[in-house]
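The complex is shown incomplete by one protein chain, all other protein chains being positioned as in the whole.
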Amino acid sequence: MTGMPAETVLEAIDLVKHYPVKHGLFAPARHVHALDGISLDLKRGETLAVVGESGCGKSTLAKCLMRLEEPTRGRVVLMGRDITRADKRTLRVLRRQIQIVFQDPYASLNPRRSIGTIVGDPIRLHEPLERPARRRKVSELLETVGLGPEFMDRHPHELSGGQRQRVAIARALAVNPSIILCDEPVSALDVSIQAQVINLLKRLQRKLGIAYLFITHDLALVQHIADRIAVMYLGEIVELADARATRASVLHPYSQALFSAAPVADPEAAARNTRIILSGDVPSPVDPPCGCRFHTRCSYRKDVCVAEAPALGAVAGRLVRCHFAGKSGFPPAPTAAAAVEAGKEAP
Amino acid sequence: MSAVLHVEDLSVHFRTTLGVVKAVDKLSFAIGEGETVAIVGESGSGKSTVALAALRLIPDPPGKVSGGRILFDGQDILTLPDAAIRAVRGRRIAMIFQDPMMALNPVYTVERQIGEVLRLHLGLSKREVIAEVVELLRLVGVPAPEDRARQYPHNLSGGMRQRVMIAMALACRPKLLIADEPTTALDVTVQAQVLGLIQSLKDKLGMAVLLITHNLGIVAETAHRVIVMYAGRKVEEDSVARIFKDPRHPYTQGLLDAAKWEETEGALLREIPGAVPSPFDMPKGCSFAPRCFAMLPLCRQEAPALQEIAPQRPVACFVAQKRQI
Partner (left out) sequence: MSFLRAFWLRFRNNRAAVGGAAVLSLVVLLALIGPFVYPTDPFDMVGRPFMLPFDRYPLGTDVAGRDILAGIIHGGRVSLLIGVMASLAATVVGVTLGALAGYYGGLIDDVLMRFTEFFLTIPSFVLAVVLVAIFSPTVVNITISIAVVSWPSVARLARGEFITQRDRDYVQGCRAIGMPDWEIIMLQILPNALPPVIVVASLMVATAILTESGLSFLGLGDPNRVSWGYMIGVARTVLRVAWWMAAIPGSMILLTVLAINLVGEGLSDALNPRLKQR
């Protein structure tokens, strides 16, 4: 990393997104608390990974940052400009700066259009290029992602999952964005293809200085690709730290459980690892638990955790949302007995 | 250790509008009592087909077992009469699938569905069934089992549904459990719970497990032996302890390299170029050759046969076979 402080290209300030839940005529209005006060910043050229399980709100976060969904409250600042309430015309221009790659390569490309048209669409909408010049640009883009010009006239169903993701990346690159949101870009791909796509993303970042907001649930991948990691749980960020720091230790009990739960492709390490197994399932985001949202599954729960919701505080160079963060020896290393006990389902 | 399941030269093909696809090509392996054997492969490897074939669940048409035998407890599954195979399914060999929501019937209660297995195979009375269902739910770690038994699948979370499916599978204490990507659709923390559950139950009941997965981490943690499949064929088989340290087939090496996210922080991963070939367009010779970093001219002409480069270590690769141990 260079010594110069990099500029912030994208910022979320206290983002809140609640979805109303349709209920009977006379039932009180209930909401899905998809995001509850998310604040984070993304610097030029860095990779910020957002990890979490289903229901934590990471996909909603991506959609709100791209203004594909309207945040209920809070602000989104893109390249220094507040775009939370920007109108369609301003948004259109700004959309060049931030693009998105989706998880499902089989749903993210229009099955009826050719690859050349799909990658050419963003160019057509934003740049006054004639058709031959556009085709040349599309060909270049395809080459950048490792696909030959013969792919221009093919249709998505003729391509494999990995190839489709490459096309999605090419389309994202077409307008020279500074930021690409990657929403689980490799989860649906075979393992050997995942490595190809990740390497491609890394090479592009080095060459073009693009910042990635990388959403994933794959914790091993996160260690490899991220500069900073944000752990989300039920619509909140519970820990935000440098990736390197998290290799040594994590400070939030949920982060601890999450990282220990990931299966390790090494039988000896696996035998040594005492896994923390969380009790129960993720509570529904419609009625998040009171106090600390994680308290229902936390092995270290105390009374204060039920009574009071902890704020995201700075501890040892990172941000942690826990009453006991920073206390020496917390969270304690798991013992085998505690792990077995926690493995039973909570009522 | 006697073999619970013995697969000999199994071949399965599918008829499609574009031609005939050989999903599994002369696969042989055995699972001993109480052993966990994992079959690892990517899309098109044929691993899920193997699981279905073991219970004779291949849809016919368009699929067909075109060769081989599957011996379970001395009998060939593939030639059993219908009534006999029905007695095996669910009772002596059980299967759990990837998506529990798809495997559970949304209009029947949990009790009814687990009870079905008990009624069909063990002929228990209604009261016995209810008691046994509650016991099973307790066994798989579902809290308040009496209440849960009367609920419907949509009332349960993903992890709980998977537990219900496991309860259904274990209701008759089968000798062999086939788990086809049992945790792929689950969150990481729930996955850890379910895997732990399968392990503990396996020990408790003395079951053998055939685990189908693409996740090498799960293999490392739960399996004794692993079979690596590529494009319908077995390319390597070894004990888990050894294969992670010393994989011999270039594809296995590539898979392990590609899974080593943590060790290569910052640098690029070693990737396997290209993609799995289309089953209609299989290359001549070794099907992995076009993507192989160690390819020899021979590899393009002849398909390598499985050969034990050491006892219990078959590898289908000329390069590995030529190498000294």
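Things to note:
All chains are identified by letter, namely A and B, in their written order; residue positions are counted from 1 within each chain.
We take it that contacts are C-beta pairs under 8 Å (C-beta built on N, C-alpha and C of every residue); 3 or more make two chains touch, one makes a residue touch a chain.
All of these numbers come straight from a predicted model, not from anything done at the bench.
Of A:Arg95, A:His224 or A:Arg275, it is A:Arg95 that touches the chain left out of the display.
Of the candidate positions A:Arg112, A:Arg131 or A:Lys207, contact with the unshown chain belongs to A:Arg112. Listed residues A:Pro71, A:Pro122, A:Pro263 or A:Pro310: the one in touch with the omitted chain is A:Pro122.
As for the chain not pictured, it touches subunit A at residues 63, 66, 68, 91-93, 95-96, 99-100, 102-104, 106-113, 121-122, 125-126, 155, 157-158, 168, 171, 174-175.
FYI, only the chains that are shown with their structure count from here on.
The touching residues of subunit A, counted against subunit B in their complex, run 53-54, 160-163, 190-196, 198-199, 202-203, 217-221, 223-225, 243, 247, 257-258, 261-268, 270, 275, 277-278, 281-282, 343-347. On the subunit B side of its complex with subunit A, the touching residues are 42-43, 141-144, 157-160, 163, 187-193, 195-197, 214-221, 240-241, 244, 254-262, 264-265, 268-273, 275-276.
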